[in-house]
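A protein chain is absent from this complex, but the other protein chains hold their places.
Chain IDs A and B follow the sequence of writing; residue 1 opens each chain.
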Amino acid sequence: MHAFPLQSDWAFVLGSLDLLFEGLVVTVALTAASIALGFLLGFPAGAVEVYGRGPLARVVETAGVVLRGTPLLVIIIILFFVVSVSSSAFVTAAVALGLRSGAYQSQIFRGALQSVDEGQLEAARSIGMGRLQAIRHVVVPQALRRSVPGFQNEFTIVLKDTSIAIVIGLGELLTVGQNLYQGGQSTAALEIFLTVSLIYFVLTFTTNRTLDYVDDYFTIPGGEQA
Amino acid sequence: MRMSENRTSRREYLTAVGGTAVTLSIAGCMGGGGGGSDENEIVAGTAPGFPPFEMKQEGELVGFDIDLLEAVVDETEYTLTGWKEFEFKSLIPALTNDNIDVVAAGMTINDERDQTIDFTDPYYSSNQAIVVRADGDFSPGSLSDLSGHAVGAQKGTTGESVVQEQLIDGGSLSADNYNSYGNYVLAVEDLQNGNIDAVVIDQPVAETFAAQRPVAIAFTYETGENFGFGVREDDDEFTEALNSGLAAVQDGSTYQDLTNKWFGQQ
Partner (left out) sequence: MSDPLLRLDDVYKSYGDERVLSGVSFEMDTGDVDVVIGPSGSGKSTMLRCVNRLTEIDSGAIYLDGECVTDADTDVNELRKQVGMVFQDFNLFAHLTALGNVTLGLRKVRGMEKSAAREKGYEHLEQVGLLDQADSYPAELSGGQKQRVGIAQALAMDPELLLFDEPTSALDPELVGEVVDVMRDLAAEGITMLVVSHEMGFARSAASDIVFLDGGEIVEHGPPEQLFENPRADRTREFLGRLRTEHEEG
């Protein structure tokens, strides 16, 4: 083994911050893309499950059950090695995470939409609003507000799940961390894990706080129950 | 000098391609499938985290397998356009799915794998080393000496199958005395902490640990197993090219230089 000067473990970590940062960028980008895709799929899906009738609602429900019940590892492997959604590991990972997040987000939105009491929808219809109009102007604004806690939770889950992407060759923060101690200074394993955990914590904390702020800004004065 | 300026900068280019998944992936530039646009362009796949065969140092992909494969491909008509990094168990699916064209990852040639893919001629004989605490008083001389002691190995490796087949199945080690780890490093850490008394890992890896930590190699166990480069079953022309390239490398001084460079500790 060619000689590699052994630094103190923390010095090694500090020296590797630029590499960890690259991994962090992938993690953040992947999380953001997946959550966004999950929202674009999950919100309409939740709405269809609540308001849809007939075959469309059933298709959406079944797709949701399948996606939620399939391990993420299986989803990502199928999308990359079996179906080959894209030659880019990033795109495939985002699609896999996005589909699964969408399946879970649909339940968040379904619950939130259903929690807005039906009387308000009736009142909207009785002033001549069409069904879609009423849902859009009366139910959705309230449902979105009520979805924030569930959404915060989902973000944390997706963030942690991004590490699965190494299975299809995408190196994100956790992978970079592992490569660091496996490749160079294995005694720094603990320090690297601590650093990576700290970074994950900061990401989670910041996003949750931001969503809290958004929640406060949009909160209905006096509370939700009219 | 083994490495010319030319090769070094190409190496850096290859490493950059393999390492910065972000920009390239987002831009969708990762070469679609192994074939590429040119028939003779190939992509290699590996799973870093197995020193000294393949690992990441300062963000670069380095190791014995990396250097050897590049030297071998150099002897052929083919061009290695880049390296892709996967988890070990994803390598074969990536190969059969055309994401990569050759696997260089300290992969042992065995019948099970042979059913899905093909291998080149062997390029390295792997032995297992039994590693113990340097200052401890446990000094086994053979596998049977491990009886009654807590032993560790990395999940899914040759080391683990040695423990399983030679010791547990033979009855000389009870199954609860065996600890399986997700990673070598964790096994060695546990050894140092006194939670286990011996670790079974590949010899070159063991030598790295012995040089850096208060652990020592008690003895080596010859498995008769070999590493080969993995290729697709229908890729005969390519496989033959690799084999002749490998022979050329082994005949010349390159192979010896590489083993000295990467397995230098005696």
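Going forward, contacts are C-beta pairs under 8 Å (C-beta built on N, C-alpha and C of every residue); 3 or more make two chains touch, one makes a residue touch a chain.
Please read these numbers as outputs of a predicted model, since none were measured by experiment.
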So which of the visible chains would the left-out chain be touching? A
Candidates A:Ala63, A:Met129, A:Ile157 or A:Val214 - the one touching the absent chain: A:Met129
Which one touches the absent chain: A:Val138, A:Ile157 or A:Leu194? A:Val138
Per the whole complex, from A:Pro55, A:Gly69 or A:Pro221 the residue touching the absent chain is A:Pro221
Those residues of chain A that touch the unshown chain are 117, 119-120, 122-130, 133, 137-138, 141-142, 145, 220-226
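Criterion: only the chains that are shown with their structure count from here on.
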Approximate Å spacing (C-alpha centroids) for the pair chain A, chain B: 34
Considering the complex alone, what residue numbers of chain A touch chain B? 1-2, 4, 6, 16, 18-19, 22, 25-26, 29, 77, 80-81, 84, 86-91, 166-172, 175-176, 178-184, 186-187, 189
Sort out for me which residues of chain B touch chain A in the complex. 19-22, 25-26, 28, 30-33, 45, 48-52, 55-59, 62, 84-87, 89-90, 93-94, 96-97, 99, 183-186, 188-189, 204, 207-209, 211-213, 261-265
